[in-house]
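One protein chain is absent from this view; the other protein chains keep their places.
Take a look at chain A:
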Amino acid sequence: MLRFPQLYKITQNADGFNTRVFWGHCINALIHSIILFWFPLKVLEHDAVFTNGQGPDYLFVGNIVYTYVVITVCLKAGLETTAWTKFSHLAVWGSMLLWLVFFGVYSAIWPTIPIAPDMLGQAGMVLRCGYFWLGLILVPTACLVKDVAWRAAKHTYHKTLLEQVQELETKSKELGKTMLRDSNGKRFTSFSKRLHGDDVRNPPGPPFQPQPPTPCIFFSPS
């Protein structure tokens, strides 16, 4: 940030979240919702969805819709994430897993615990249905293909300053995708050496040094 103080402009202008971005997300959510609801409903319309000829019920449709919703929402959140830490992985994949575990448990507790009698057996039947698995490949992909395409196209024809800086940072390491960003240049000298070595077009600014505290002044502009 010290080398590219223009990056502060992004938050100053509310580029990341303003009315336009908000309504864009809302319309996107509407399109996602249409796909997420109507697709499973139309697939299960004819009520013969199991290999043995048995039929589903309204909760079956609902559980399938909800599973697709969880997957789509988690993947969309992951798409919006610019830096995937281990907590991001935990949140995205962990949420999907948690729903699956909850679904399995909730579908089996009646009558041991006297709640959710209508959910009994749902998880087993949902996971046994071929349409569910086929839809699992198709529905979240159909929802997110436009988002991925939009993001990729925007990144290609109109890169924001933030994305340019991120790209520069990743290019300065040979192959690795992991980027250890540090404001304390002293501790990660090996990385900063490589940064300084390759980056001849943008000469680096002075490395950040912790200033000794001067009497009654807590930081000095450097």
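Convention: a residue touches a chain if its C-beta (ideal position, glycine included) is under 8 Å from a C-beta of that chain, and two chains touch if they have at least 3 such contacts; residues count from 1.
Convention: contacts and distances are computed from a predicted model.
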Check: The complex lacks one chain in this depiction; which UniProt name from "Myotubularin", "Cell cycle control protein", "EF-hand domain-containing protein" or "Trafficking protein particle complex subunit" does that chain carry?
Finding: "Cell cycle control protein"
Check: Please identify, in ascending order, the residues of chain A that touch the omitted chain?
Finding: 39, 41-58, 60-62, 82-88, 110-111, 114, 117-118, 120-121, 124-125, 129-131, 134-135, 137-138, 141-142, 145, 148-149, 151-153, 155-157, 159, 163, 166-167, 169-170, 177-184, 212-213, 215-218
